[in-house]
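Every protein chain but one is kept in place in this view of the complex.
The block that comes next holds chain A.
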């Protein structure tokens, strides 16, 4: 079972890099809230609770070490969102970045969407590596020359300069959400994107900020009748008319924008039947879907609820085709997990490049990978102890009862403050980014 999870042969995951402070005293602002690779995998963006975005760029593979993939180093960092106070509603608006989504690259610049609870922003990240010198009317330091002193003319010339990466906000999409935005998703048409809050989903054109179309509205006429909220939404990877949204009741609805302007009527409803005799106080809470992700192929989608990861075939609504237990041993701890609010933790999930392996986080800085083809799973840990360069990660095991073997950890010893909520997989290679509370780990398979 060692090293399972890479599509076939035993992949061995090795530590590559870790970013962030080592000290245990974590400032709120440093808590990582989202991680996302761009479409080529060359760039890796993180957002944090302090509203900041940090983008890492993969170095080109060095000729000296052909066995190593390039390292990720800081490329750009900027303050995306700031805290706000809505005086009219007495509402504090957190600057925490909920999601970052990259646009496919069209020209030399890179574009990404970042969102907090209320406002989405389109950022342009561009490089500047040359500057014009030799103006006729200006000195080199920018001061204007006295025109009467100009006796000859020259043509300004571009000279190379140290690379400067600039991030500038190109669009601000504001005032369209009454409730808290949980998802944004760029459409495959590269012209539109959706933003989803607890009760509504809006469709935007990337060029237009003063108008947004509401495409889903599940707000009941009487709020006393509220039974479920939207938890995540995503566009289909290649059908630009199709999107899905998940709910706090564990259902997923697939909508077709060609059917009608308002997609309150779903085209498909994915729901796993539940045995009513097993129902408990916790059933609905743990069935709430915290993340939904289409496979790269567009044929499947994956959902994450509190204890499991489920793979659904878009052609079959009645039940998932695969279910993976992330940490089933927590089922007998639900009472304490409810009391300390951990039961409401929102874990994300992701696919590898060829949809053969899925990954999600857990507690104690553990994360899990499930190889769909080989039916293998592995638990790994993101910790400073196993962060020697290129050291192979040792699979971890949680002891669920009876005698604890050496190297196993018992359920009661798990640290529930060390949660891995955000993970990302490089679109092509076996490189993963795993966020602990305030550190970003990068692991690669051993070449």
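Definition applied: a contact is a pair of C-beta atoms (placed from the backbone, for glycine too) under 8 Å apart; a residue touches a chain by one contact, two chains touch by 3 or more; residues count from 1.
The rule we apply is simple: contacts and distances are computed from a predicted model.
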Between "Sorting nexin-6 isoform X2", "cAMP-regulated phosphoprotein 19", "Proteasome subunit beta" or "Aldehyde dehydrogenase family 3 member A2", which matches the UniProt record of the unshown chain?
"cAMP-regulated phosphoprotein 19"
Listed residues A:226, A:259 or A:321, member touching the removed chain:
A:226
For a quick check of understanding: of A:54, A:100, A:289 or A:350, which residue touches the chain that isn't displayed?
A:54
Looking at the full complex, which residue from A:82, A:129 or A:274 touches the chain that isn't shown here?
A:82
Which chain A residues would touch the chain omitted from the figure, given the whole complex?
19-21, 29-30, 32, 46, 48, 50-52, 54, 74, 77, 79, 82-83, 85, 89-95, 117, 179-180, 198-199, 223-229, 248-249, 278, 280-285, 288, 331-335, 338-339, 438, 440
